[in-house]
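Removed from the display is one protein chain of the complex; every other protein chain stays in position.
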Amino acid sequence: MALSEFLQFLISGLTVGFIYGAVALGFTVIYNASHVVNFAQGEFVMLGGMFTVFGISLGLPYLVAAILAIALTALIGVLLYEFAIRPARGAPVFALIIITIGASILIRGLAQVAFGTSFFSLPSLAGDTPINIAGAVAQPQSIVVVVGTLAMVGLLALMMRRTMIGKALIAASNDLVASQLVGINVRMIVAMSFAISAVLAAVAGILITPISLVSYDIGVLLALKAFAAVMLGGMGKPAGALIGGILVGVGEAMTAGYISTDYKDAAAFVIILVVLCAFPNGLFGSEHHERV
Amino acid sequence: MSVFDTVQRVVGNRLSLILIGAMLLVLPLLMTSSFQMRLAVVVWVYAMAAIGLNLLMGFAGQVSLGHAGFFGIGAYSVALGPSQLGLSPALSLPAGIAFCGLLALLLGRPILKLKGHYLAVATLGLGMLIFMILSNEVELTGGPDGMRVPRVVIMGWKVKGTETWYWITGIALLISVWLALNLINSPTGLALRAIHDSEVAASVLGVDVARYKLIVFVISACFASAAGGLLALYNGHITPGVSDFLVSVQLVTMVVLGGMGSVGGSLVGAALIIILPQFLTVMHEYEHAFLGLIMILTMVFMRSGIVPSISKAIRSRRHDSNS
C-alpha cells in the first residue's frame, strides 16, 4: 500500500513536472538569446491548447489543428519580439520585465474575449485505459507528456548542435557583440528564440490539455512555477530547467501526498528558498561575475 | 555629479514636498464626489507602498516580487490585533509595522544574499507563502472570505468617512515622501546608490553592502505594511487578495512605469495603475487587454519611466533653447 501510494504521487509529480520543465525550457531559450525573462511564457502554453481546441471545433483534424496552433503561437512569439521587445532593446531589465508582464496581460485579455472564461478539453492521444504500475495508476496521456517533452528536448539539443541557426543561437548567448561582429544576424536569431520558445510552450499546452483542461487564465501560475523551476536549475541551463521542473512537480505531489494539500503550491517555493540558500545560483548555475 | 546637481537635488526635494502638499490641499476643491476622493485615498496608499519598493529597487537595485506579502501583513495586523490580542486598531497599525519590519529583518538576511532573478524568485516565494497562510488559516484569518476590520476610535471619535481618510492617508503619504527623500540624501542613501551602481565597487570602497541592503529591505517592508494597514482600516474589510502575487506585480509596475529612483514617479505610477482602469471601463471586455498594451507602450517609449523620461525631455528642450 505504502509503495503504491508513493508511486502514485511520483507519477502525478512527474507528469506535472515535465510540463513545468517544458515551459521552463522556453524561458531558458529566450533568456540565453536575449537576456529577457519572458513572463508571457505561460500564455503561450494556454494559446497552444486553446488554438488546438478551437481548430478542432472548426472541424479540422487533431494533427492539423495542433500544427496550426503551434505555428500560430510561434508567430505570436515573433510578433511579441518584433513589436514589444525589440523596440525596447537596451532598456533596463525591469522595463523589459514590465513589457513581458504587459504582454501576458494583453494576450490573456484578448484570449478571454475570444474564448470566454469556460474551460475546454482535448481527447487523450493514447486512449483512456489507465495503465497499472505496481498498484499505482498512470494515465496514458501522462506517458505522452513525458515522451513528448523528452522528444522536444532531444530535438532542441540536436538543432542546437547540428544546424546553423542553433550554432548562431549558442554564439549569441555566449557573446552578443562578438556574434554580431562575425556577421550573425542577431535580430533574426533572437526572433527565432522567441519562436522556438513559443513552440515549446504551445506543444506543452497541447500535451497537458487532455489532463489539466485549458482556460484563458491557466498561464499565470504555470509561468510562475516554471520560472521557479528555471531558478532552481540555474538560469540559462537547459538541462537545469528540465530537472528543476521535474523537482518542482514531484515536490508538489509529495507535499500534497504526505504533508498538506493546502500548502502544495508553496512546496516549489520552499524548495527554492532552501536550495538557493545553499546554492545561490541554482543547482546547476555557474557563478555570476560582476564586471567592474 | 556636479555641485549644481546636488543643489538642485536638495532644492528639488523641498520642492517636491511642497508640490505634493499643495496637491493634497487643492485636489479636494476640484473633486465632485466622494468616489473621486476614494480613488485618491487608494492612490495615496499604493503610492506609499510603491515609494517603499522604489527605495529597494530604484536606489539599492534589488527587486522584490513579494511586497504584497508585507502589504498583506500590515492589512491583517489591524484586523488580527483587535480580534486576537485585544489591541485597539490604532495601536495595531504600528504594532503590525514593527512586526513586519522584524520579519523582514529575519528573512532579509538569507534572501538578500541572492542576486537578480534569484532574488526575484525568492521574494516571489515569500509573498506566495504569506498569501497562502492568510487564505488557508481560516480559524485565524477567516480564509478567502476575509475578515472585518474594526473602526479606529480615538478618544471617543470614530474615524470614518472618505474625507477623513483622505487627510489621514494624504498626511501619511507626505510623511513617507519626506522619509524617503531624507533617506536618499543621507549617507545611507549614498551608500545605496553606490551599491546600485556596482556592488563590488561599493564593497571595495568599504561600504558594508549586506547591511545597507538589509536596512533598505526592512524600511521598504515597513512602508508596504503601513500602506496595507491604512487601506484595511479605511476599507473596513480585508481579504487575502491584498497579498496576491498580482498585487506585487502591480507595485513593481507602479515603480517601473513611474520611474525607478524617482519618488514622484512612484506617485505617478500608482495614480496611473489605480485610476486608469476607471477610464478603461468604457472599453468593456477589452479593459485588460488595453491595460497590457499601455504597459508595453509606456515602457517602449519611456524606457526609464514616465517621470524621468519627461523631466529629461524638458531638460533637453531647455538646454536647446539656452544654446
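Letters A and B name the chains as they come in the text, with residue numbers starting at 1 for each one.
Here is the rule we go by: a contact is a pair of C-beta atoms (placed from the backbone, for glycine too) under 8 Å apart; a residue touches a chain by one contact, two chains touch by 3 or more.
The rule is simple: contacts and distances are computed from a predicted model.
Look at the chain that isn't drawn here: its UniProt entry, checked against "Methionine adenosyltransferase domain-containing protein", "ABC transporter substrate-binding protein", "Na(+)/H(+) antiporter subunit B" or "Rod shape-determining protein RodA", names it "ABC transporter substrate-binding protein".
Within the full complex, the chain left out of the display is in contact with A, B. Across B:Ala172, B:Ala191, B:Val242 or B:Met299, the residue that sits in touch with the chain not pictured is B:Val242. Touch with the chain that is not drawn comes from one residue among A:Thr15, A:Thr52, A:Thr100 or A:Ser173, which is A:Thr15. One of A:Phe27, A:Tyr81, A:Phe115 or A:Phe194 touches the chain omitted from the figure, and that residue is A:Phe115. Interface residues of chain A facing the missing partner chain: 1, 5, 8-9, 11-13, 15-16, 19, 54, 57, 109-110, 112-121, 128, 130, 136-137, 139, 208, 211-213, 215-218, 221, 253, 256-257, 261-262, 264-265.
Interface with the hidden chain, as seen from chain B, comprises residues 33-36, 38-39, 42, 135-136, 138, 143-146, 148, 162, 231, 235-242, 244, 277-278, 281-288.
Note that only the chains that are shown with their structure count from here on.
Chain A and chain B have Cα centroids separated by 32 Å. Chain B meets chain A in the complex at residues 57, 63, 110-111, 113-118, 121-122, 124-126, 128-129, 132, 136, 198-201, 245, 249, 252-253, 256-257, 260, 285-296, 299-300, 303-305.
Taken in their complex, chain A has these residues touching chain B: 37, 84, 87-88, 90-99, 101-110, 112-113, 224, 227-228, 231, 235, 262-263, 265-266, 268-270, 272-273, 276-277, 280-282, 288, 290, 292.
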